[in-house]
Structures are given as structure tokens and as C-alpha cells.
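First the structure, then my questions, so here it is.
Omission of a single protein chain aside, the complex is shown with its protein chains in their original locations.
Right after this comes chain A.
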Amino acid sequence: MPADHVDWLRREGRIVIVGASLAGLRAAETLRAEGFTGELTLIGDEPYEPYDRPPLSKSVLLGMASPRHTELPHRREIDAKWRLGVPATGLDLTAKRVRLADGDEVEYDRLLIATGVRARPWPKEDEARLDGVCLLRTRDDAADLYQRLKAGPRRVFIIGAGFAGSEVASACREMGLPVTVAERAGAPLVGALGGVIGAVAADLQTENGVDLRTRVTVTGLEGDSAGRVRAVHLSDESSVEADVVVVSLGSVRNTDWLTGSGLGAGPRGIACDAGCRAFDFRGIVTDDVFVAGDVARSPHALFGYQFLSLEHWGNAVSQAQTAAHNMICHGADRRPHLWMPAFWSSMFGVNIKSVGVPPMGDQIMITQGSLAERRFVGVYGHQGRMVAAVTFDNTRWLEFYQRQIERGAPFPVEFPTVDRRPEGRQPVDADFPDPSLPTHGPMVTLSGYSPADQQLLFHPARH
């Protein structure tokens, strides 16, 4: 890439960002902050300016925040052309054009894809259409669910005990609503944190009055004559009457619109290099297409160069900033996306926070506090290294563990700490479910393919 091309691009090039959410907005701001003066277009399928999602499953459901007022604060003026309420439907890599649902086409010199994920819908379409069957991803979803919860349903049924499902269950209990949670695995949160921590989460739910059903699947949703959901049927042949059903089965990456485009895009996201440049389906890196946020999967040097897809708020911000920076600079000035995976959640009055990649861990040990007290630090190990840590109501120690992970600190953890208990001396199996079994989507997924891998095969858009 000749230097003058980059200079030209910075000055008067056209940059298109598909996805008008957290990653898209922060990327746009970074482009302007770093001196991009050309034409900037943001395309979003929702009719709203970028808004924040974490409150949607927490304070919004409790009525403490309005779903209409979670717009993300703008860090600076971005002087962009907004195409909101119009999904992108196709991409022509050769002609450098994005096709829109309204038939329009937008040309770009550089493209950033930040289309994120959507909630995985209930697979039986007629049942999914029943009144009272809800998803929770968008602010419209949250507004709808809030109204339904406020109306005081007899019982709320939540399918899937991942973070989103568990947070909704927590909100329901805080509102005093009867709630049943069904989970295919043996406990809540197992996909993200494993069975040892899942058992703590299970106790937390049942002690807070959640009717938690594990190792069951939902076989059907039953409606009444008016088309409202009235009961949920389970694989153990029991059924539960409920008039709100929240489908919380993880997410689906928004890559369908890239079918046939030639990009390396599929159900696991869009593969990119550490500099956020997308791969085409042959595993060859593109020059003009960048990816950021939930829809991206990129190799992480700290975790064996595995390709990570992270549905984390902080990742969206960091990757967007890196991608934007790399889009408008010369090769030598590019930066790798090396963000340490981290997420937080709160449920039933407990703050949960994690760094690193827990599902990569085979073993876990409790280095501070105690599982029984639900205040602890758990450390995950893989092949003699510390790869992740999770805290329940112990957030302030996490920075230490992050540094340990960054330095490849040894596992098992031998050193004493200010609150090391006998129960935490020996590592135990972290008890993650077989990743090939379908369960709720874990927050972090490892795919393990490297771009040089000849086995690499993308199956575009079959969700």
C-alpha cells in the first residue's frame, strides 16, 4: 500500500461502518479523533442511534432506567451520514459496495463491519409467534419485556440460564414475580464459568426463590385460543404454566448478509487478523475490510493464538478503536488487538466479574474466599498456566490476576493469599460441558482454527 494512498484515504476517502452500536460508534469517534476527514457513513438496522445494552437486562427491567434513555454518550462530534433502520443485505468486495435493504448501494474505500449478534430465536416459528414469548437483545425487546413484567404475570418462564437469562430471573425475583428457569446443562452459567462456579450460581438462584430446572430441555410452548402462551412443556414430561416466556438461548452472529460475498464469515463470526482485517474464505487477509465487536473473531497471542469471539462490552470498545486506528494508518503503525477478555454481571445482589478465558481452563482453584460464602476468587488453569479468573463480590483483586494471566503465571497457584482457605489448596476439574453439546451460547467461544490451517472451511450463513 503506497503511503500516499493512506494519506489520500485519511483526507478524502470514504469509510462505511455497518453496525450502529457500541463498536460502530466508538470506531467512528476514533476515526475522527485520529484525523480522518473524509466521508463517514454509519449503517444500522435498528431505527435508533447507538445505545447501551447492559442496562437492558438489569435496571431497565426493574423500571429504574428507561429503555428509551440508554443512548451511548458521544465522546466527540463524528460528522457522519446515518443510515438508520435499514439493514445491510449484501457486500460486493470487488466493486467495494454495501447493498442495503431499501435497494440503495453505498460505496466505500474502507469498510468496518460491526454488525454484532442477535438473540437466538425459539426454533419453532409458530410457537415463537405466541404472544408472551419474548427475546431480549434490543431496546424494543427490553421495553416490551418490562411492560409484561410490570403487568404482574402469574409466572415467568426463562429458557436458558446463561448470563442474560439469569439476570432476567434476578430482575423477576426482585419484582417479586414467580419465575422458573430451565437449563439444558447441570447448572446456570456453566458455558461461561464451568460447573464448579455453576453450582454456586444454582444455589444463588434457588435461595432467591427461582424454580430452577436443570438437565431439562423445553420441548414445546403451548398457546391458548387467543394465541397467548400459557404453558411450557419440558423433556422430563412436566409442564409449567406461565404467561411470559423469555427465550435466552444465546446469540446468533449477524453474518447472513455476507453470504456469497467471499468473506470468511459464518456462524462463528467473521475471522480477522490481530489487526482487525477480515479474512476472505480462502484465509487470505483483505486490505479494505475490517471487523470489530461481537461479530469478529480474532487470534489472541496470549491464548495460544486461538481465534476468540467475545461478546463483551469492553472488547467492542477496544477492538473498534484498534480497527479504526488501523484503517487509517500505515502498515508499520498498526496495532494488534490484544484486549484482555473481561466481563461483568450482577444478579441476586452479587457482582460477578471475570478476566481471561475461563472456558479454556481445565481446572479451577479458589485462591481467595470461599464458594460457600459466595465471595471468592477462582483461578482457571490450562497446561500449567493461569488463563482466567472469576470473582464473586471480590472485584477489587481482579487486576492482580489479570497481570498474572498476562505474564503466563504458573498454575496450580501455590502462593498464599490474605484469604486463602484450605478448600482452595487443590485444583479441581473446572467442569465445562462438552462444547459440542448445544447449550446456551457461552460468552466466550474458542474455535481454534488458525488462518494457515488448510482444514479451514467456512460454511456461510447456516445458523
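Methods note: a residue touches a chain if its C-beta (ideal position, glycine included) is under 8 Å from a C-beta of that chain, and two chains touch if they have at least 3 such contacts; residues count from 1.
Heads up, the rule we're going with is that contacts and distances are computed from a predicted model.
For the chain of the complex excluded from view, the name given in UniProt is "Cytochrome P450" [choices: "Cytochrome P450", "Tetratricopeptide repeat protein", "Chaperone protein HscA homolog" or "ABC transporter permease"]. Within the set A:Arg154, A:Arg228 or A:Arg403, the residue that contacts the chain not displayed is A:Arg403. By the touch definition given at the top, chain A reaches the unshown chain through residues 367-369, 373, 375, 377, 396-400, 403, 415-419.
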